[in-house]
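A single protein chain has been omitted from the complex, and every remaining protein chain is retained in its original position.
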Amino acid sequence: MGRQVAIASAGFSEHASKRSDVSMPELVSEAIEDCLKNAPSVELGDIDAFVNGNMPAFEGSNIPELWMTDWMGARNKPLLRVTTGGTTGGTVAISGYYTVAAGLPGVDTVLAVAFEQQSQGDTSVGLASVAYGEISILNTLGIPYDQISRLLSAGAAIGVAAYQATTYMNKTKIKEEDLARVVVQNRRNAAKTWWAHLKMPNLTIEEVLDTPYVQYPLRYGMVCPASDGACAMLFTTEEKAKNMCDIPVYVNGVASVANESAVLGYDGSGSAQVDPSMQLGAIRSSELAYKQAGISFPRKEIDYAEVYAPFPNQQLLWTEKLGLFEEGTAPAMHEAGVTDFNGELPVNCSGGVNATNAIGASAMERPAEAALQIMGKASNQVPKTVHTAIGSGWGGSLNLITLMAMSDQPKRQWR
Amino acid sequence: MQKVGIVGYYQVKLYSDANYGHYEMIFEASRGALDKAGLKKKDISTVISCTNDYYDGRTISNCFTVEVGGGYMADESKVEMDGAHAVLYGLMRVLSGNHNLAVVWGGSMPSCYPYHTVRLYETDPTWERSLAYVNDITSAGFQMRAYMEKYGVTVEEIAKVAVKNKKNAAKNPLALKEAQLANLTVKDVLDSGKYADPVTELMVAPPCDGVAALLLAPEKQALKITDKPVWITGVGYNQDAYYLGDRDLSGCKSMNLAAKMAYNAAGITDPYSEIDVAELFESYAHEELIFAEELGFADKGKGAEINSAINGDLAINPSGGALGGNPPCATGLIRVIEAVKQLTGEAGQYQVKGAKKAVASGQIGMCAQNNILYVLEAN
Partner (left out) sequence: MTQRKSLDYVKKDYIRTRTLPGSWYLSSYKYKFNITHMKPFLEKLKEKKLIANQCSSCNRVFYPPRFVCGKCLVKPDKWVDIRNTASVSTYAISYLKDPETGEVQQRPMVLVHHDGADTASIAELSPDLDVKDTYVGMPIITHWRDERTGGLMDIEYYDKFDDDSDDLRNND
């Protein structure tokens, strides 16, 4: 059962804080055109099925994949919609993988597309509405509305991630300069990526620290922007991929293990995660994905990583939880330059989510960029040869994660 | 296609205003499905849910349902279409060889929000939404009129479908109470309130609260879990053009193409004689006739001539179909479950005798823009 799946191409649209020149379907078709441009032998008629996803609360359109059927070229073709909030892009990519791996008759080539046009709506309202149900329950159980609004503002755009930042910084004793250094590295990398949003080639640590706090310990200069953009990936079988591109990228391991919700539980029942920076879901996902991919020592076997880090503390956290570094050593590794562009294990050379965050698309852009690095076609291509790479996503109430492990060799084994 | 078996299921009784908490209903469905198969939480490998952010009143509607749906430390994802599409994703996960037990659940509670108003958000915001001519009910009116005019089908023949389904729902203990009308007549259907001419109220599948869950396993595991697994031998799904003017509304091309894909995989060449029972998700009575024609059960325009009663030549919707209760995001899943019940002989008063092969369908979008079809076979 099951078969090898390869990524033949990936494409992006231009990301900006306001893509006021396109409507939502036009943004999606821009990404699809870029994806097909990178695989010139593929025509729209060669695509057997589609997968689509975004976070629908931001644009005021429910199930918009119905509207954009023709802009995707999906008329009278199979189409599935997968959405999971912040991890949407990752789950759409994973769904594209599963559509090919399942081996349904006649379904060999799948186009997965994830997008977001946040400028169409109100980002903070869209994000705050995660907890409307739980907050109204807390209200009924006696907590007055002004305390609840403090709870909501303790989130704002950052949401519950601030709580995770506090415990992580407490464990590793890092300072704000360490966080600012990560931000500077990300934004400078984004300057070399053609589709990124915040291109700041001359950013310095002092400039980042010179902004007010949005949520202790994170400052305005450290948090991700809200972008409009789309991303598309082409999945296909091992045989067909060889005709579509020079270096097909094989998807060897996928996982998206969920955890109990943190900070706000369902029905207002409190946080099941006492320490939100433990992230059992991420640890378990990496175990599952690496086992599928035949990776036993991730630190040495993985050449490149794109981790989902809208906030700089998360870049350090995920590199530990996903098995790349030992617990608590990520800040030291970062300071020593291991994760630099020229380092042993470059991380987020596209600028990461810290420089571009179109929420529906950003979790797909991570495996897409990692795949392009393996193919040698990334816009900020690292000097070392990349054979194995991972792309991760994160979202929900600190409880959802996605992980895709890829390599230039088909390594997926079934017992 | 490798064989994948449905090994357990559970459906919560449908209410128009359920006295349940949202998570309570989800827990009842997922726990019920596990108990029916005699499995434990730790056996679960992956969970696919089907909810809709707008119907749940919050974004990321799956992040708080992880615990109650059985997704803790399981590979979890969410499909935002009909419950039948979630079954497709669960099926793909099992077929890939990565997972040995998939739980698929879906449902919502339309008593919490004005259903037909929220359906407006599906429309194209740049053109259709501001004009407000096209919404879920007027589009049904367009399709019913197109179908009737092209083939000369009368409104009484379509009303007969509603009568049959509501009578069947009266035999289904889990159907919506307001839809269980054992003594309904064609005149009652035609006299019920006009929604959008010629669609009347009793021809519309009533939205109600409900959640359902089912379990999928690969062939080897399915045979160990239960002695009556139901095999999914074929699946097809297809999405039509969006704008109503780009489609031929007197038929349903996406259902036709989905059926071709499913029949091809299942090796079905003569659907009318090979299929014993069809559970179709019909949001309006006329859709059942259109689907029956597209599925090859009758020629175009002759859908009303099929004897689709429970003891007829080809039973269609013996459980009452969506006209017996339409919980958004769960209805297609319930159709699959009802087809499974027919094939395992557990359908009680509405059992079709000797059912061996069944089809089940789901849909999403105005005038059934995206359709999915399963071919199911008994062990």
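Letters A and B name the chains as they come in the text, with residue numbers starting at 1 for each one.
The definition used in the following text is that a contact is a pair of C-beta atoms (placed from the backbone, for glycine too) under 8 Å apart; a residue touches a chain by one contact, two chains touch by 3 or more.
These numbers come from a predicted model, not from an experiment.
**Q** One chain is left out of this view; which of B:Val66, B:Ala102, B:Ala170 or B:Leu184 touches it in the full complex?
**A** B:Val66
**Q** From the list A:Ser269, A:Thr329 or A:Ser379, pick the residue that touches the absent chain.
**A** Checking the options A:Ser269, A:Thr329 or A:Ser379, the one contacting the hidden chain is A:Ser269.
**Q** Touching the hidden chain in the complete assembly: which of B:Pro125, B:Pro206 or B:Gly362 does that?
**A** Once the missing chain is taken into account, the touching residue is B:Pro125.
**Q** What subunit B residues would touch the chain not displayed?
**A** 18, 20-24, 27, 30-31, 34, 41, 54, 57-59, 66-68, 70-73, 109, 111-114, 121, 125-126, 129-130
**Q** Which subunit A residues would touch the chain omitted from the figure, given the whole complex?
**A** These residues touch the chain not displayed: 14, 16-23, 26, 57, 60, 125, 129, 132-133, 136-138, 140-144, 147, 149-151, 153-154, 156-157, 162-167, 170-171, 187, 191, 198-200, 202-203, 207-208, 210-211, 213-216, 220-221, 223-226, 260, 263-276.
Heads up, the rule we're going with is that only the chains that are shown with their structure count from here on.
**Q** Spell out the part of subunit A that touches subunit B in their complex, as residue ranges.
**A** Residues 1-2, 23, 50, 53, 55-57, 59-63, 65-70, 74-86, 91, 94-95, 98-99, 101-106, 126-127, 129-134, 254-261, 265-267, 272, 280-281, 284, 288, 292, 395-397, 399-400, 414 of subunit A touch subunit B in their complex.
**Q** Residue numbers of subunit B touching subunit A in their complex, please.
**A** Touch list, subunit B to subunit A: 1-2, 21-23, 47, 52-54, 56-60, 62-68, 71-81, 85, 88-89, 91-93, 95-98, 118, 121-126, 218, 235-242, 246, 253-254, 257-258, 261, 264-265, 364-366, 369-370.
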